[in-house]
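Every protein chain except one is present and positioned as in the full complex.
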Amino acid sequence: MEILSFVYFGGAILLSALMVVIFKNPLYSAMSLLSMFAHVAGLYVILEAEFLAGVQLLVYAGAILVLYIFVVMLLNVQTQGRVLQKQAPVVFGAAVVAAVEVAFLISRSHFYPELPPVPQPGVPPLGNTEMIGMVLYTKYLFPFEIASLVLLIALVGAIVMAKGKLKFR
Amino acid sequence: MVPLSWYVGLSSALFLVGLVGVLVRRNTLVVLLCIEIMLNAVNVNFVAFSKYQHVIDAQILVFFVITVAAAEVAIGLGIIISLFRLKGSVNIDDFNILKL
Amino acid sequence: MSFYVLIPLLPLIGFLITGIFWPYFKGKGHIVTVPLMIASWVLSLRAFSETMSGPSVHLKLFDWIDSGSFHVAISLMVDHLTAIMLVMVTTVSTLVHIYTVGYMKDDSGYDRFFAYISLFTFSMIMLLMSDNLLELFVFWEAVGFCSYILIVHWYERKPSWVAANKAFIMNRIGDFGFMLGILLVYVVFGTLNYSEIFQKLPAHIHDSINLWSAFNGTTHYSVITVIALLLFVGAVGKSAQLPLHPWLPDAMEGPTPISALIHAATMVTAGIFMIVRLNPIYNASAVAMSVVAWTGALTAVVAATIALTQRDIKKIVAYSTMSQLGYMVMACGIGAYGAGIFHLLTHGFFKALLFLGAGSVIHSMSGEQDIFRMGGLSRAMKITFATMMIGSLALSGIPPFAGFYSKDLILSEAFQSGPTGHIFWMIGVLTAMLTAFYTFRLVFVVFLGKENFSEGEHHHGHEGHAPHESPLVMTFPLIFLSFMALTAGWAGNHYDIVGFLSQSMTVPHPTARPELSEDSLKAISVIVGLVGILLAYFLYAKPSTVPQRMAHQFKRLYSLSLNKWFFDEFYDLVFVKPTIFLSFLLWKEVDKGVIDGIVNGVAEFCQTSAASLRRLQTGQLQNYALVMAIGLFGMVSVFLFIR
Partner (left out) sequence: MTFLSIPILTFLIFFPIVGGIFLLPFMKMKNSDTTVKWVAVGITVIEFIASLTLLIGGNPGTFQMQFAEDHLWIPFANIHYTLGIDGISLVLIIMTTLLMPMCIFTSWVGINKRVTEFMIAILVLEGAMIGVFAAMDFILFYVFWEAMLIPMFLIIGVWGGPNRIYATIKFFLYTLAGSLFLLLAIISLYFEGGHTFNIVSLMGQHYSPIFQDFAFVALFLAFAVKVPMFPFHTWLPDAHVEAPTAGSVILASVMLKMGAYGFIRFSLPMFPKASVFFTGFIFALSLIGIIWGAMMALAQEDMKKLIAYSSVSHMGFVTLGIFVFNAQGVEGAILQMINHGVTTGALFLCVGVLYDRTHSRLLSDYGGIAKVMPVFSTMLVIFSLSSLGLPGLNSFVGEFLVLLGAFRANAAVGVIAAIGIILAALYMLYLLSKVVWGKYEPRSWALPDMNRYEWASLLPLLVIVVWLGVQPNALLSMLHVSVTHLLGQVSSASPLASLSGGF
């Protein structure tokens, strides 16, 4: 069952990722990406990261991609001329080599077997979301604050740039 | 039980697909989308290892990656809009004004 | 401080006052310098009289250079040699100062001129009073500078500054040798002080030096000979000996008073003074002595032959100066230092006289210098004629004039100085005849015969009347100098000047002279002189075509003499042109071409290679990313497969 769902989600992820690259129209690419995000979220569920799966759907699919689609439709660019760069053949060649390398690397690598869950005496096992909450607000509190700052800056930056009053030379 | 190496393989393949997309597409918007693919490839890896090693911290990292991705998209799209205003194009090879 | 300091100091003060405030004098420059000069002259007479009786004076003024073991002080030394030279120098200088008042009247550089002749006199006095080689060298060059700046007095005329440059550079070449001599003296003796050098001389007399050690040569030379010859190079330059003489005749482009003072009586004799001053060194080297003697003899005769055909009144006198300097150098070369100095002194008086007389002629002719455009001047310029006559007789060695005694002494000493001495004697006699001939050629052409100038032709802008006698300020020095030319020789002979001078020489002069040939030798030189005068009379006193015909007959000899043996042309061809050509060639081809070419080439290489590398920088972000990716996977491959 698990293997089956992995094959499904993995295959769908790869396929929609390829579609992103292949589609000429950016709108279609964005839609394929939506599919990929959804399937990645599914994969997270298999991996018992339910909170992340939710975040993936909410943030990526719900926020980021919508933003994309807004922009794509706002700009409404007609794709003219080549879709691919001139260097595409080189890239494909390099990609094949890289794929072989990675495959070789993975086949050569030794992965540790799955560790047995550490029983925690006296403490009731927590759900995924609670655990993330616990760690995020204790151990990673400072990076969390920084992340918020990053978002703030991104917010400000995006506004400043999108306003377009700045004069580029 | 799915072996860990499958996940690694999946994430590598996804990463490569994203990378190829970044390198070959002329449309800046699509390049940005492909960057998201690459980020997701990394995230998949993180989550897989988190499960197999029982380390919750990896998921926190994914959380941060998503945060940064959000920020990046906001800024990136802002830049693209500015560039579009400037050049009337979103083709990446039109943006070579840094070159002498 | 004793009064000796004042002798050089007074002219120096004169120079400083006139030199610094010259714009304010406005043609009154003489009111400061002339009295100071007279005072200096009086003091040098006193110095002379004190030295006659007392010991030589030695005063240290101040330490000049101290560096490591090297110490040089500026000092004053007055011994017999210095004292007697001082008298001559200050006398001539004073007279020239006075003469200048008349001669340079109305000249725009009047005050400047006084400043410089005072500076010259100061330098010359210091040169005479120096007690070490470096001090000598300093003032040696200083008088050279004064000569330069005075030759260039009329700087607007091209010949002036060409001549001045020539004088300075030729002297520099001489000084090059002189300086090397000084350096070698210091290296060998460890001191530059005369008395200390002479003290240490015996210890080093057999030292030898390997001149080519830097080039792995093995030949060794006697150190003393090398020193003597190097120092002599300086004397050759300063005293206008062959082959560094061409500057002296050209120096006549300067005003006549300085020709008389610097280029006849004083500065040019510095070379002879130096040799005499360093006589122990020269005595220690037979090779150097014969080189000196031969140089002098050749100069004497070559200069005399050139003087035969010159037309410029000052050039004739200049070549005669050169010839007489050759005499003195020859005298030094045969060891007759006393005779050389004696001739130097008498020559100083009568040659200054001749120059000032020539100046008086030029002055009255308003600048004309060609003797064949004068003539018959004896009627208008009686004093000048008389004094010039006395000077010429003295130069020709006719008794009882000064030249007779001194020249005769040199000739007899030459005759007695061994087998080569006879050759020198013969050269001397030949020169004496030539001297008498060209001197009286000058006198007869200028003062006798018919007037070869038309009235008013040379008087543009001037008074515009016939040649006139010069004013008293100019004739007074002439008269004074004729008096000296008359008496100096007799007095020198009578009071045994040679014996007097020998007191300041470490090697005593041999006093025992064989009396045998004296009178016949004297007779020969006098007869020879008279022959020369008579020859000149027949050829030039009356209008005659003989000279032209002779010139035609001996065309080559005539042209050799007229063109001064082609020395100038030779130097121009061998040294001047190649140097300039080489400089330009090296500058254009090597300095700009090769050296700078390499520098610019390196820069250009960087630029072109950067320009081609710049194309890698496409400005396409994806190119960069691709290269990064390839690099990354390349590194992975390296990590994987080439471990």
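By written order: A, B and C. Residues from 1 in each chain.
Keep this in mind: contacts are C-beta pairs under 8 Å (C-beta built on N, C-alpha and C of every residue); 3 or more make two chains touch, one makes a residue touch a chain.
Model, not experiment: these values are computed from the prediction.
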Displayed chains contacting the withheld chain: C
Sole residue of C:T100, C:S160 or C:T191 that reaches the chain not shown, by the stated touch rule: C:S160
Given C:V34, C:A47, C:L95 or C:V152, the one touching the chain that is not displayed: C:V152
Candidates C:S67, C:T218 or C:Q553 - the one touching the absent chain: C:S67
Residue touching the undisplayed chain, where the options are C:V138, C:V317 or C:V443: C:V138
Hidden partner interface residues of chain C, rising order: 23, 62-70, 134, 137-139, 141-142, 145, 149, 152, 155-158, 160-162, 164-165, 168-169, 172-173, 176, 179-180, 183-184, 186-187, 209-215, 579-580, 582-584, 586-588, 591-592, 595-596, 599, 603
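What we mean here is this: only the chains that are shown with their structure count from here on.
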Category of the chain touch graph - line, ring, star, complete, other: complete
Of A-B and A-C, whichever chain pair has more C-beta contact pairs: A-B
Inter-centroid spacing, chain C versus chain B (mean Cα positions, whole Å): 95
Between chain B and chain A, distance of the C-alpha-averaged centres to the nearest whole Å: 7
Where chain A and chain C are represented by their mean Cα positions, the distance between them in whole Å: 101
Set of chain C residues in contact with two or more other chains: 620, 622, 626, 629
Overlap residues in chain A, where contacts from two or more other chains coincide: 85, 87, 91, 98
Chain B to chain C touching residues, read off their complex: 19, 22-24, 31, 92-93, 95-100
List of chain C residues in touch with chain A within their complex: 620, 622-623, 626, 629-630, 633, 636-637, 640
Residue ranges of chain B in contact with chain A within the complex: 1-10, 12-14, 16-21, 23-27, 29-30, 32-34, 36-37, 40, 43-44, 47-48, 50-54, 56-57, 59-60, 62-64, 66-75, 77-82, 84-86, 89-93
